[in-house]
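Complex shown without one protein chain; remaining protein chains in place.
This part shows chain A:
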């Protein structure tokens, strides 16, 4: 027998009270822990993909949408821009690299992105098996795509229109897998990469409209615009957007304004748009955090009330133990331990709960956006959370337990 055993026995003896206190702590700590985890994951995912991309150009529209579609591949593209205009940017002395992107098709929900070899090189994606796409209609798969679709080198597949798996299939022209990338943790993992020319080739045969569709059918035009546009001639070639890297920070000052004013394209700066997105999300996160803190506070009150009540009932027990030679400090420590044990139980259950929450969230995000979240390790912030929980447990237990120093042994024993 030791103090911890006595404390634990007392916690078990008051099952419902202890359960309520631990449950509240679990919820509060779980929420905060989940927010921390999500914050870290989102931050990492967003930062990793933004790295080295100073600016994105694309069709006019929402700059946030342009960033989300071109960098993170989670929103619809804003439209198409002429390849010629994008290529003109390469001449600009401030521009270091221009990576054109062309999208609009998918295979089983995974986006097919037409680009150049610069794109995988930028994300430091290395070819794990096979080779990088080289010719029209050759593709190299991101690691998640290879895993999820089971496609192997040499396999062929037909893409579907649009960005969800339900689009019409382009049955007559097939892509051929020539390689797969090693996992990068970046957005490349979720993509099927091919040469820019493939996207044009896929849609070329549709240029002659099928019988029954009028040449200027607006519905078809619209679809074509979404699909990266089939080239009418080499000057007419279009792409969806381009990722730009500047040679020096001067580019950041002059180029965006120039592009917005003088071309049919718009420019968007990832850092600014992502800050904007996070500040929008921030309101929700702050509210949740406040709610979680409130729950933890209520948990503290619950520990306080439950210990206060049980101390009234256990006054005689305390006097008895004092009469058997226990010191008051020892009993105080015993009561403090009850609060601390509850806090620890709440913390452990809370962090486990947040992992389950993250897992569920990750599953949903993977289905919708092909993004995976992982990270079952303890965050450094969670150690502070542990300290805070223990502090609350100790404080809530200490307040009622101070009464032990004022307990009159003789009177308590004689009264009952």
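The definition used in the following text is that a residue touches a chain if its C-beta (ideal position, glycine included) is under 8 Å from a C-beta of that chain, and two chains touch if they have at least 3 such contacts; residues count from 1.
The rule is short, and it goes like this: contacts and distances are computed from a predicted model.
Participant: Can you tell which of "Putative ABC transport system ATP-binding protein", "Probable chemoreceptor glutamine deamidase CheD", "Cation acetate symporter" or "ABC transporter integral membrane subunit" UniProt lists for the chain that's not drawn?
Facilitator: Looking only at the record, the undisplayed chain corresponds to "Putative ABC transport system ATP-binding protein".
Participant: Have a look at A:126, A:156, A:287 or A:327 and name the one touching the chain we're not showing.
Facilitator: Answer from the full complex: A:327 touches the omitted chain.
Participant: Which residue from A:9, A:121 or A:280 sits in contact with the chain not drawn here?
Facilitator: A:9
Participant: May I ask you to list the residues on chain A that touch the chain which is not drawn?
Facilitator: The list for chain A reads 1-2, 5-6, 9-10, 12-13, 314, 316-317, 320-327, 330, 409-410, 413-414, 416.
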